[in-house]
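Here the complex is missing a single protein chain, while all its other protein chains stay put.
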Amino acid sequence: MTTPDTIDQIFVITKHWLLGYVPAPLQPIASAILSVLPVMGVFPLLFAITTVLERKGLGRIQNRYGPNRVGPAGFWQPAADGIKSLTKEDVVPRNADQIVHFLAPIVLVIASFIVYAVLPIGRNMVITDLNSGLLYFFAVGSMVELSVFMAGWSSHSKYSLLGAMRATAQMISYEIPLVLAAVVVIMATGSLSTVTIVNAQTGYTMGFPHWFVFTPWGFAGFILFMIAATAESNRSPFDLPEGESEIIAGYYIEYSGFKFALFFLGEYLGMFATSGLAITLFLGGWAAPFSFLTWIPSYFWFFAKLLVIIGVFIWVRGTLPRLRQDQLMGFAWKFMLPMTLLNVFVAAAWHFLPTGIIRWAVCTALLVIPFIVFSMGLKQNKKLQVRTYRFAE
Amino acid sequence: MSIVFFILAALTITGTAAAMALRNAVHCILALTLGFVGLAALYLQLGAQFVGFTQIMVYIGAVAILAVFAIMMTRSAGPHPQPAFSRTWRTGTLIAVIVFAVLAYAISHTTLAPATLPQPEVTVNQIGDTLMHQYALPLEILGLLLTAALIGAVIVAMPAKQEAPQ
Partner (left out) sequence: MNPLTTCLLLSALLFSIGLAGALSRRNAILVLVGIELMLNAANLNFIAFWRYGPNPAALTGVMFTLFSIGIAAAEAAVGLGIILAVYRHTKSTDLDHMNSLKG
């Protein structure tokens, strides 16, 4: 085995070396633990890094500093936040449904963690290669909605209940475009297994990769998937479930201390998981972007892509204004759903048309023209123009 | 039958029984999801991976959430002045017990010879092939039914148009 290969497979080799010390009857369970523990360590760490990156990035966009007191350039801020949330008093409202109130954050965090079982984070680095992996991902993802409802309902507060109903309605509505946007990749690869999907994208033509994002349907699918993923993870501009001026913190308003931190963790883990799925489906998973860069380990590429997507999420959050509730629902049903359905049709057309420039032209036209039509429909004769600001003299 | 099967069976029965016995409607739905998770795990245990995940996706992701929305919109989770069970609950439970007794008697007095085959390996491709060739017509009909149900549910639940003031 050459050196780059060894570095690429170092975690797999280490795992097998460690397994050699375990007695044979315990090996399956030891193997599972050795696969799960790194994932349970790495992604919360990424969560800690992301919180500080997000706050600093948003600060930069909004022309302020962001956290800069704890440690070098404020990078120990997550540790301080963690200690703070652990030592704070855990307040439970007297009228709250004690059991459901306690279970909600736990269900959320468990559901957010177990979706990572099917994410390939490197070559041969996936906890379990399920034959229906994508279905598993979406099925477990749908349990998050229930935990959100549990949190909102059990608090017995009008704000939290309204926030929970908003969040659940939004997540149900955007789950349909999310799944339909992923369907095009299933059509292209003919498999629901995430490992097979990544392997289908690892080839190179003239040094350029075979990622699905470089096809008309893949590009449209990626954009639609990312929009739906933003809405699924309740991030700006779709962060309607929480709004300081209307329903305050939404469904987790009555949570404090460590449970509040768990909600935060669950939300970010969900975002990483959907971003990871977007990378797996459209951006070639752990595959390097150019053939001359394949010597860099596969897991490096996965996390590099993940950080880029997180950066885009932060950028979007700092840039775009929020939607209104009716605009949010209208966008889901009048734009996202038709576009994703159309994208499924385009993917089928791509499969049956002969290779060449005509295929590109037809598929692009099939996507761009309806996009313009639907955008006009959403605009509804409203005259959009550059807003003129009037400052106080 | 492994010990895992009995644990899952106990989980399913506990969840569903609680769903039918608890007072608060939201607690019932939450217990029901527990039962559905147990049932999905039983499907996985029996080697039907695709069905198990579909069960979670449809029943927890759609039916339970829909029921929760209905409970919220009909305000049936508030404090209950009247009992949770109807006046005829004794008769209903008796009928259910009789049905179970008859079914259990019939099952335990039938000699079933289960084929002791190894766990069948069903891939998604096989299910897709069967669905698209042998069961293409039922699939289309199911699609039609779901569309009709979607439109029908919206029309039925839509508030009646307010009469314009004279």
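For reference, chains read A and B in written order, and residue numbers begin at 1 within each chain.
We adopt the following convention: a contact is a pair of C-beta atoms (placed from the backbone, for glycine too) under 8 Å apart; a residue touches a chain by one contact, two chains touch by 3 or more.
Because the structure is a prediction, the values reported are computed rather than measured.
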Chains on display which the left-out chain touches in the complete complex: B
Which chain B residues would touch the chain omitted from the figure, given the whole complex? 1, 5, 9, 12-13, 16-17, 19-20, 25, 28-29, 32, 35-36, 39, 42-43, 46-48, 50-51, 54-55, 58-59, 62-63, 66-67, 69-71, 73-74, 76, 82-89, 91-93, 95-97, 99-100, 103-104, 107-108, 112, 114-115, 117, 119-120, 122, 126-127, 130-131, 134-135, 138, 142, 145-146, 148-150, 152-154, 156-157, 159-160
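Keep in mind that, in the parts below, only the chains that are shown with their structure count from here on.
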Could you state the distance in Å from the CA-based centre of chain A to that of chain B? 29
List of chain B residues in touch with chain A within their complex: 26-27, 30, 33, 49-50, 53-54, 56-57, 60-62, 64-65, 68-69, 72, 77, 123-125
Residue ranges of chain A touching chain B (in the complex, touch as defined): 97, 100, 130-132, 135-136, 138-143, 145-146, 149-150, 153, 161, 165, 168-169, 172, 175, 190-192
